[in-house]
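The complex appears here minus one protein chain, its other protein chains still in place.
After this line comes chain A, so read on.
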Amino acid sequence: MEYVIELKDLTKRFGNITAVDKLSIKVPSGKIFALLGPNGSGKSTTIRMICGIIKPTSGHGTVLGFDIVKESEKIKKSIGYMSQKFSLYEDLTVKENMDFYSSIYGLDKKEKVKREKIIIDMMELHNRENQIVGTLSGGWKQRLALGCALLHNPKFIILDEPTSGVDPVSRRLFWNTIKKLTSEGLSVLVTTHYMEEAQESDFVAFMFNGHLLTFGTPSEIIRENNSNNLEDVFIKYVNEHGGMDKL
């Protein structure tokens, strides 16, 4: 099987905080992989190491077969990233943001026009092209962010809480888009607090205090834990490993 992510004992420490502790995981390509865990459990830190934003303290990892430390420049060409905090230019318009990122990803003029049109259709951003991004509401900002992450036709997209504070219509559009693209071969890593979203993913992992607690398909995990749904599993894990006060 081909793996989009392979991590071995990946660790990140900030001073005396161990944000990610000896994380090992293998995620198959072409699937939606949901990373779950309460706030502060190390999801974003893991993602930021995978994307090459920060360097691991120890351990190894590959993304799309490239080493996350030594070959992060190669990884960057083939991944799309949506950070937890909105990080496109609020003082530019929707179109200007897309133009900027198309150029940064090295799309030529023809490709750029074509891809931008596809993205605008996909995220239903019509009539908003010339709106200043800072004046968009949360859901629309996230649509644009996903759109920009997909502009250069990446093989793998990494979405950090893309649907937090997003209206139900945008959330639906998000998941439909992600699923459709996965069926065309895209790999997806997504973090979320919504269990119904986790339920729709191909693989799920639970993180807690920097540790990986479990990894598998949603149905496997539910079965192993003798639960009815992922939400119960989630609460069970949190209670076993530290109690609700850590949530």
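Throughout what follows, a contact is a pair of C-beta atoms (placed from the backbone, for glycine too) under 8 Å apart; a residue touches a chain by one contact, two chains touch by 3 or more; residues count from 1.
The rule we apply is simple: contacts and distances are computed from a predicted model.
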Q. Which one, "ABC-2 type transport system permease protein", "Sarcosine oxidase subunit delta", "Hydroxymethylglutaryl-CoA synthase" or "Arginine decarboxylase", is the UniProt name for the chain you do not see?
A. "ABC-2 type transport system permease protein"
Q: Name every residue on chain A in touch with the hidden partner chain.
A: 51-53, 55, 73, 76-77, 79, 81, 83, 85-92, 96, 99-101, 103-106, 132, 148
